[in-house]
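What you see is the complex with one protein chain gone and the rest in place.
Each chain gets a letter, A and B, in the order it is written, and its residues are counted from 1.
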Amino acid sequence: MKKSKLTSVLAVIMLILLVATGCSSGTSATSTPGAGTSGAEKNASGKLDKVTLQLKWLPQSQFMGYYVAKAKGYYKDEGIDLEILPGGSDIIPEQQVYNGVADIGVTWVSSLMKYQSQGWGLVQVGQIFQKSAMLLVSKTSAGINSAADLKGKKVGSWFGGNEYEIYALLEANGLKKDTDLKLVQQDYTMNQLLNNEIDAASAMTYNEYGLLLESGLKDSDLHVINMNDAGVAMLEDCLFVNSDWIAKNQDLYVRFLKASIKGWAEACADPEAAGKVVFDADQSVSLSHQVYMAKEVAKLVVPKDFDPANIGYIDMDAIKQTADLAHKYGLLTKPAVISEDTVTSKYWKEATAK
Amino acid sequence: MKNKVKNLLWPLAFGIALILAWQFGVFHKILDLKPFQLPVPTEIASTLAANLPKALKDCGVTISGALIGMIIGSFMGFMIAAMATFFPKWGYGGMIVVTALNAVPIVALSPIMNLWFSTGMAQKIAVVTVVCMAAMAINAYSGLNNLNPYSIDLMHSVAANKWTIFRKLRLPNSLPHIFTASKINIASSIIAAIISEYFAASTSGLGFGIKDNLRKAEMAMGWSYIVVASLAGVILYCIILLVERDALKWHASQK
Partner (left out) sequence: MNAAEIQIKNVSMVYPVNNGEDILALTDVNFDIQEGEFISLLGPSGCGKTTLLRIIADLLQPTSGSVSIRGQSPRDIRMQQKYGIVFQSPVLYDWRTVRRNICMPMEIMGIPKKERTTRITRMLELVGLQDFGYKYPFELSGGMQQRVGIARALALNPEFLLMDEPFSALDEFTREKLNEDLLSIWSKTKKTVIFVTHNIPESVFLSDRVVVLSPHPGRISAIVDINLPRPRENSIRETSEFYEYVTKIRRSFEGV
């Protein structure tokens, strides 16, 4: 009996450990030496300041501005040695930045708001994507011509915070997410849609939609619901930092932002070349897909009638819409607190001042 | 009786001490964590209480998938062991295949099963089935074949045929091994079901609840699912122990 008791205790511990490691928890905090708040333009000793940037996802043209700026030496010009950390399905930028694994992070605004509302000391300091790239894509054969047609269908989402635009879309069209249709977890390929296992799939304009085209489907084979058109867009890729870190590294961040804006402007002006730069840095996907993505991302960073000089601009109306939708559809239990402590244009103004 | 109470009291006291240390921030101090990174027990408990109906429903989804997969996997594992016993020449090939399958990690197995099956439940059952097959096959095979010396001679001496030997000797002889495999499988089936839900095309189950909530910074909710998963594992394990105690009265280990 004694032995089996021990086995049972071990089994339980194993279970807990395995379950708990399903989420990656960060390592302990480390302090990063920065340039300080003295306002010194460059490091006096001539040595570069180390900065790490945590991406939301794998190295790809979604982040081309940073890759172009790095390749062209714009960070070096600002006295920065930038290290880019790739993301992944188990890497949560908010946790990485909070724990000090990275100094600056790229994440979606709604996700950042969630962490902020839970008490994590993080602050948004730039907005790269001005538009939402989220689509709901279906084959025309499924007959989903408008959001209302989603009734009774099987709809894919990546969840983990990516589901709220869909919730908003459904509610705006009078559909109940739990009863009127079936939401399923989608993997990071588009196979479920291609194999007709689901009727509509989440897709980013710059990535998954391109995968569908590469698989041989044409624009005319697909029907798309665009969150911007549906009025339920939530902001995506933004820049954020740990509040404690920025207090000590204001100047360093401004220099980082300056170089990044330069990189983004150049990338958006010539996405083809930017795609090549990203491909050279990381060949995880094909060159043609990187170039496709670069072209689509450029449309999000510098939309029509948007001055490229304003890259990184934080549109407070869009922020409010994101916050309102996040609260209304249940991501946030109480309204987001929008203040200088949670989202600030201070550094962007400094970086873009002539 | 007094001893039994004592045996129970110590682990219980230790567990309570751990929970108290957790509640009053000892672990947070040691690991340098904020309460929003590691929620305290009372917060987890109140979150769980508020979410109980959904948590139980998710628990039901995971456990039913785990149990169905475990039953199918254990049955298949046993059949493979029986084949290898009845037809040693070619039947042992199945044992080799199943042992090799055993080495495939669950995280690799899940996406493969997602390609083969389209509903979350089927994916989960498939992953659990594969995971449970090997432990049962290996244990059952040793139970069916590690016989006391002469016990087969005794059967032969009265001209018992293969089937009679299987039924009256090999099968009961393998029972303790089958329980050993079941105890291994009950834990691994829940783990496999949960990990499968991380990837599955479904939004129900404990695994989805853990992954999704931890990603969304709903730490207390995520932990409440972890607690439910652990409790379910412990309860199922205890049920197996009770069944085993009843079924193996004759076994020296049950004295």
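Here, a residue touches a chain if its C-beta (ideal position, glycine included) is under 8 Å from a C-beta of that chain, and two chains touch if they have at least 3 such contacts.
Because the structure is a prediction, the values reported are computed rather than measured.
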Chains on display which the left-out chain touches in the complete complex: B
Selected residue (touches chain absent from view) among B:W10, B:W116 or B:W250: B:W250
Hidden partner chain, touching residue among B:L169, B:I184, B:I210 or B:L236: B:L169
In subunit B, positions touching the absent partner: 148-151, 153-160, 164, 168-169, 172-173, 175, 249-252, 255
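Quick note on the criterion: only the chains that are shown with their structure count from here on.
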Residues on subunit A engaged by subunit B in the complex (per definition of touch): 1, 4, 7-9, 11-12, 14-16, 18-20, 22-23, 25, 28-29, 92, 94, 111, 114-115, 118-120, 156, 159-161, 183-187, 191-192, 195, 197-198, 331
Interfacial residue positions of subunit B with respect to subunit A in the complex: 11, 31-32, 34-37, 111, 114-115, 118, 120, 183, 186-187, 190-191, 194-195, 198-203, 207-208, 210-212, 214-219, 222, 226, 229-230, 233-234, 237-238, 241, 253-254
